[in-house]
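Note that this is a trimmed complex: some chains were dropped, and none of the rest were shifted.
Chain naming follows the written order as A and B, and within any one chain the residues start at number 1.
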Amino acid sequence: MKINRYVDISTIERDAKKDYIDRHSPFVHCEDKATLGDPFKVSVKMGNEYTHPDDFDHFIAYVQLWNGEFMLGQASFAPGTLGNKPGHAQVDFYVVPNKDLKLTAMAFCTKHGLWQSDEIMVTVN
Amino acid sequence: MKINRYVDISTIERDAKKDYIDRHSPFVHCEDKATLGDPFKVSVKMGNEYTHPDDFDHFIAYVQLWNGEFMLGQASFAPGTLGNKPGHAQVDFYVVPNKDLKLTAMAFCTKHGLWQSDEIMVTVN
């Protein structure tokens, strides 16, 4: 099975391809430092610049947040969560770290498959 | 199947029962007004005062956010998301309303079953 990876869209020439890559890529947004044992907010959000459809036949069915090889959580959606309008699907998780985090997000589009974010490192003290 | 409902814990006499009810109840937290077509943040959070365990044999396996009879999203967790420490499991959803919202949350504890929040009404303009 193919897992699509985010590619820095500033390196892409064709506009349609930038749009395609960006809106299908989940991004992990969080601080780069966390406190041991305290809830730590981590957002997974689709796209930085371009919005993904929320059509019945084309929507983001789930996003997952991973710490290394361990899945911290999965958020699943039915079409219509974003009001059937293009948007940045987003979910915030609150994890309680017990050591440094190595976060990645995965997202599944019902038309264009599985996409993986870049990895984000978080120092935990 | 039994669906447990939140009961105002100020009406409960026994402390152990307050704790039990509160930490198993999901609560919907959001503004009471939203803007048509704009992303609207809705948090589902377990417990107001008491924290739920995140033990291997006793954890919150999922929370769901519903708008009337429609499920907007489900967030699933494996034990350990909260670092195996008691805590308020929480997830923020961002929905795009196209009319007034009638929000409820459901949560499933692997030891104590399914719990439903009170209903929250949101006016959408």
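The definition used in the following text is that contacts are C-beta pairs under 8 Å (C-beta built on N, C-alpha and C of every residue); 3 or more make two chains touch, one makes a residue touch a chain.
Values in this document were obtained by computation on a predicted structure and should not be read as measured data.
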- Complete-assembly copy number [criterion: all chains share one sequence; 2 shown]: 4
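We take it that only the chains that are shown with their structure count from here on.
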- Query: If you average the CA atoms of chain A and of chain B, how far apart do the two points sit, in angstrom?
  - Reply: 22
- Query: Which chain B residues qualify as touching chain A in the complex?
  - Reply: 37, 39, 43, 54, 70-78, 80-85, 87-98
